[in-house]
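The structure appears right after this line, and notes come after that.
With one protein chain held back, the other chains of the complex are shown just where they sit.
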Amino acid sequence: MNKFSAEDALRPRFTAAHKALALRGFVIAGVALLAAAVGFGFVAGVAQGVGYAAAVGGVVLAGLTGACCLLAAFVIRFAALVGRVLLTLALPIFLGGVVGIVVLAWIPALLYERVDGIKADHPGAAVSVAQFEAALTGNAAAARGPAYLAALALWPLQFQLTRDVLAVVGVVGFVSLVAMFGIWWERKVAGRMQSRLGPMRVGGWHGWAQSLADGLKLLQKEDIFIAGADRALFRLAPYVAFIPAMCLFIALPFSAAWVARDLEVGLIFIFAMLGVGVLGVLLAGWASNNKWSMLGAMREACQMISYEIPLGFALLVPIMTLGTLRLTAIGEAQSGGFHTWLAFANPFTFIAAIVFFVATLASCKRAPFDLPEAESELVAGYLTEYSGFRWALFFFAEYAEMFAVAALASVLFFGAWYSPLPASWGAAWADGPLWQRAVHGVLYSGPIWFVLKGFFFFFVQLWLRWTLPRIRLDQVMYACVQVLLPLTMVALLGNTLWLWLVRPGAWLAVAVNLILTAIGGLTVVAMAAIVLYGYLNRRRLVGTMAVDPLPGG
Amino acid sequence: MLTIGLTHYLVLAAALLCCGLYVMTTKRNAVGILIGAELVLNAAALNLVAFARYGAGGLDGQVATLFVIVLAAAEAAIAIAIFVNYYRVLATIDADRGDTLKG
Amino acid sequence: MTAQEVAELLIARFGTAVEAAPVEIHPGVRVTPEAWPAVARFLREEPRLSFNMLRCISGLDLHPEPQIELVYDLIAMRAPTAADGLWSNGGELAVRIRVARDGGSVPSVWDVWRAAEWHEREAYDLLGVGFDGHPDLRRILCPDDWVGHPLRKDYEFPKEYQGIPSAAAAAEGEGGCGASG
Amino acid sequence: MTRGWLYRLPLPALLAASALAADGAAAPAADPGKAVAFYLVAAVTVGSALGCAIATNIVRMAMCLLGTLGGVALLYFLMSATFLGVIQLIVYAGGTLIVIVFGVMLTSRAYGVKLRPRPVEVLAALVVCGALLVGLVAVLLRTDWPAAPAGGAAEGTVAALGGSLLSVYLVPFELASVLLLAVMIGAAYLAQPALPTAGDGAGPEE
Partner (left out) sequence: MRGKRVSGAERNRQGMEDKLLQGRPDVLVEVDRDRAGGGLRTEEMLVNMGPQHPSTHGVLRLMLRIDGELVLECTPHIGYLHRCAEKIGENVTPVQFIPITDRLDYLAAMINNHGYSLAVEKLLGMEVPERGRYIRVIMSELNRIASHLVSFGAYGLDMGAFTPFVYAFREREYILDLFEQVCGARLTYSYLSIGGATQDLPEGFPERLAQFLDYFEPKIAEYNNLLSFNQIFVKRTAGVGVISAADAIAWGLTGPCLRGSGVKWDLRKCVPYDIYDRFEFDIPVGLPGGVGGAPREAVVGDSWNRYYVRILEMQQSVRILRQCLQQLPSGDFRAKVPRVLKLPAKETYLEVEGGRGQVGYLVVGDGKAVPRRVKIRGPSFCNLSIASHVCRNVLIADIAAIIGSIDVVMGEVDR
C-alpha cells in the first residue's frame, strides 16, 4: 500500500504556529533594524569625515527595511482589519496607484533633465556632491546645509550605470504590471464578449486585484517535479522563456526619450529576442518527460521557425522605407500626423503591417495560432507539467511578449508614440513649462499614446482569441508558406519598386496615401461606432431574457 | 586588470577553442561534435571581432565574422540533415558507428 | 415484412435450424448457433429482408436453466423511393439464440454487422458468452482483471478489488444484507 | 533545491550585463564597469563552454551552447559590434540552436543509452587541449600586439557594414548567398522522406 494519508493532505500548510512565528520574527527583525539604523546614524554623525554618503545610505536602507518589517508584522496581526480597509478603499487605492505610477514614471525624467542641466554647467568627468548642492541652492559655496541631502540623492543619477539599473528596475516593474493587467483585462474582455462579468470579487472594483490574488495563489502552490523529468532543465526553462521577453523592453522606445537603451539595431534586437524565447518552450517540452508537452514544444518550434521568415520580411519593409534599424528614428519619421504613419505610406507597407500583425500572433502563440498549448488537443501542451511560480513565469513571458509585439506594431507602422495630430502643431508646448508639457504629452506625443496604441493592438489580439477557433497544424504551415510568405515577398518587391519609381509628393503617392489613410480612419471610426452601439444597447445585446420565477417553481 | 584589451579577448577565445576541441574529440554523439564545432567557430569569430575592435583592421573583422556566422548556420543545417539521414540508416547517432562506408 | 413472414422465409431456406419465436410484443425467430452466420448473412443480403442495421444484442440469463439467450434486435432501413428522401422501416426482427451458460459460445457476426463487434464484447464481458471468430474479444466495460460476469443471476459481488474493499463487503461488515443480486 | 541556483544565477546577470553592455558609444579605456561586465560575461561564456564539455546529456549540451552563444553575443556588444551581437543572437541562438535541438529530438530516444567516451580518450583529449591552451595563452601573453587605434568604428556600424558588403565584399557576399541556396536545397534533399515504394506506405487497412 502507498503511504498516502488523507490527514497529511488536509493539514493546512500555514498554521497558527507559523503565523505566530512570522509575527514574532518580523517584529524582532523590524525593531533590530530600526535600532541598527538609529545606531548607525549616530555613529555616522559622530564620525562625519569618512564615508558619510555610505553611512546615510545605510541608515536609509536599514530604516526602510525595518519599517517594512514592522508593517508586515502589523498586517499579520491585524489582517482582518487591513483586509477590510483595503476592500473599502479598493477603488481609491487602484486609482491612486495608477496616478502614482504615472507620477513615478515622470519624476525620473524630470530629475534626469535637471541633472543633465547641472552636468552641462560643470564639464568634466563627474560632478561632486558639493557642486550639486551649490547648483540646487544657487550659491557658489556649498554649505552642507539642508540641500545637501537632495544633492546626495541626485549625485548618483549622473552616472550611466545608475540610470541603467533604474531602467532595468523600471522595465521589470512595467513588465510585471503589463502582465498582471493583461491577464485581468483578458478575463474581463472574455467575460464581456461572452455575456459574463469576468472577475468581480477580489479587490472590490471589478475584481481589479484578481491577478494579484492569482499570483499569490500560484506562489503558494506546490512545486511539482515529474518522475523522470530532467530537473535542471525543467527549472531552467521558464527563465529561458522569461528573460528574452523581458529583454524585449530594453530596446522598446516608449517615446523618443523614454527608452532604456536606444540601440542602433533595436529592431532586429527585438526580433532576435522573440526568436530566443522559443528555446524556453522547447526546453520545457523536452524536460517535462511528457508526450503532450513534447508535442507542444515541437509544434511551437515548427511554428516559430516558420513564422520568423514572414515576420522578418515584413520588418524589412519599414527598414527599407526609412533606412534605419533604430526604433526611435522609425518613430520620429511618423510624427507628421495620421497620414504619415508608415502603414498608410503605400499599399505594400499596408500589406506588410497586416502580415506583421498576423505573424506576431503566431510568434506569441495567440489564437488562432495557439497550437502549442491547445488544450483540446494537447491538454496544455508544453505547460502540462508546470505549476505554481514556473507556470506563472511562462504566463508573464507570454503577456509581456504580446504587449511588446503589439507596441512594436504601433512603432513600426502606426505612428509610434505620436497622436493622430501632427506633432508640429504642438511643437511650441513641447519645451514649455511643466503644465504645457503635460498637455503636450496628452495631446501630441508621449508614452501615453504609445501605451494606448500598444493596448489597442493587445485588445485586438484578445478579441481574435475569443472569437476564432483554432487552426490545425498543417493549415498553420500552409498559411505561412503559401499565403504570408508570398505576400511579404510581393510587399518587399513592390515596396522596392515604389521607393524607386514613385517620387514622394507625386500625385500617385498622395492619392494612395489618402485612400489608405481613409481606410484606416474608417476602420477606427467603424470600431468606435460598434463600441458606441454596443454600449448604448448593452442591456439588450448580452442576450439575456428576463424570466420571472414561477410561483412554486 | 581593469583595462580590457585585446589580450583578454584572445585568451578567452583560446579557452573557447580548447573547450570546443575537447568536445569535438571526446563526444561520440554526432550532434555533440557539431556543438563542439560551433564552439570552435565562435572562438574564431570572437578573435576576428576583437582584432577589428582593438587592432587596425577597421570593419573587415566584423564582415569576416558575419560570413563565419552565415557559414556556421549553413553548416549546422546541412549537418543536421546528414545526421537525420544517418540516424535513419543506422538507427543510432553514435558517430563511431558510421564506419561502414555504405548507406 | 412482419416477423411471421420473415420466419417463414427463413424456415423455407434453412429448414430446422430456424424456428419462429412468436414472443408477445417482441416477435422474431430462434436460430441454432451453428446456422447463425449463414442466417445472419442471409438476413442482411437477401433483398426482400435487408436487415441492414443491428440495433442491439441483449443477453438474458435463464438461470436456473443452464442457458443464456442472446437476442439480436434487427431493423431493416429501406432506402428512400419517394422524392422527400425519407428512409422507411422495412420491418423489425428479434433473433434469439440459446447457448450453454458455461463455456457456451456463438459464432461472431461482426463481419456481417460491424456494430456487433462492441455489442458482442459487452455480452462477453457482462454475461460470459463466447463469440467464435471475434477479432478482439476482450472485456469492454469491466476492467481486464475483473472476476466474474456481473449480469449473471448467480453473480456475487467481489469483496474487494485490487485491495480496495467493496461496498458489498462494507455492507456485510455492518450486518446489512449484501448488494449482490 | 540541489543545483537550481546555479542555473538561476547567470540569467539575471546576463540581463543586467546586456543592459550595461549594449552601449553604442565607445567608452574610455579604463572603465571599471566595463571591466566588471567583461569578466562576468567571460565567466558565463567559458563556464558554459566547460559545461558543454562536461555534460553527457545532449540537450544539456545544447543549453550550455546557448550560454556560450549568448555570452559571445554580449562580448560583441561590449566591443561595440552591436549588429554582430544581434545577428549572433538571431542566427545562432534563434536559428542554429533550435535546429540543433530539433535534430537532437529527432535523433535520440527518450530513454536512449548515453554515449560515453572511454576514459583513455578523455585523458588524451584533456592533455592535448590543456597543452594547447597553455601554449596559446603563453604565446598570447608574450606577444606585443600593435597598439589599438583610439575609439574604433562605433556609430553607423550597420550602414558601414552594409556598404562594405555591397562594395568591397560583394563577391563573397554573393558567394555566401549562393552557398545558402545550395544548403537549402541540399538539406531539403537529404532530409526528405524516401519515395514510397509498393510495399511501403500501405496502411493496415482491411
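Think of it as A, B, C and D in the order they're written, each chain with its own count starting at 1.
Convention: a contact is a pair of C-beta atoms (placed from the backbone, for glycine too) under 8 Å apart; a residue touches a chain by one contact, two chains touch by 3 or more.
The model shown is predicted, which means the values in this text are computed figures rather than measured ones.
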(request) Have a look at C:6, C:29, C:54 or C:97 and name the one touching the chain we're not showing. (result) C:54
(message) Among A:88, A:467, A:482 or A:537, which one touches the chain that has been omitted from the display?
(response) A:467
(request) Have a look at A:88, A:128 or A:195 and name the one touching the chain we're not showing. (result) A:195
(message) Give me the chain C residues in contact with the hidden chain, please.
(response) 23-26, 52-56, 58-61, 71, 73, 77, 80, 84-89, 94, 113-115, 117-119, 122, 126, 139-143, 150-151, 155, 181
(request) List the residues of chain A that touch the chain left out of this view. (result) 190, 193-196, 291-292, 295, 298-299, 367-368, 370-371, 374-379, 465-475, 543-545, 547, 549-553
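The rule is short, and it goes like this: only the chains that are shown with their structure count from here on.
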(request) Could you run down the chains that neighbour chain A and chain C together? (result) none
(message) B-D versus A-D: which interface comes out with more C-beta contact pairs?
(response) B-D
(request) Work out the mean Cα position per chain and let me know which chain is farthest from chain A. (result) C
(message) Can you compute the centre-to-centre distance for chain A and chain B, using the mean CA position of each chain? Integer Å is fine.
(response) 37
(message) Using Cα averages as centroids, what's the distance between chain B and chain D in whole Å?
(response) 8
(request) Report, in whole Å, the distance between the mean C-alpha point of chain A and the mean C-alpha point of chain D. (result) 29
(request) Please name which positions on chain A make contact with chain D in the complex. (result) 160-161, 164-165, 167-168, 230-233, 235-236, 239-240, 243, 246-247, 250, 260-265, 268-269, 271-276, 278-279, 282-283, 286-287, 289, 294, 298, 301, 304-305, 308, 325
(request) Provide the residue numbers of chain D that touch chain B in the complex, in ascending order. (result) 29-32, 34-35, 38, 42, 45-46, 49-50, 52-53, 58, 61-62, 65, 68-69, 72, 75-76, 78-81, 83-84, 87-88, 91-92, 95-96, 99-100, 102-104, 106-108, 115-117, 121-122, 124-126, 128-130, 132-133, 136-137, 140-141, 145-146, 148-149, 152-153, 157, 160-161, 164-165, 168-169, 172, 176, 179-180, 183-184, 186-188, 190-191
(message) Show me the residue ranges of chain D that touch chain A in the complex, using the header's touch definition.
(response) 2-4, 7-8, 11-12, 14-16, 18-20, 22-24, 33, 57, 59-60, 63, 66, 70, 82-83, 86-87, 89-90, 93-95, 97-99, 101-102, 105, 110, 155-158
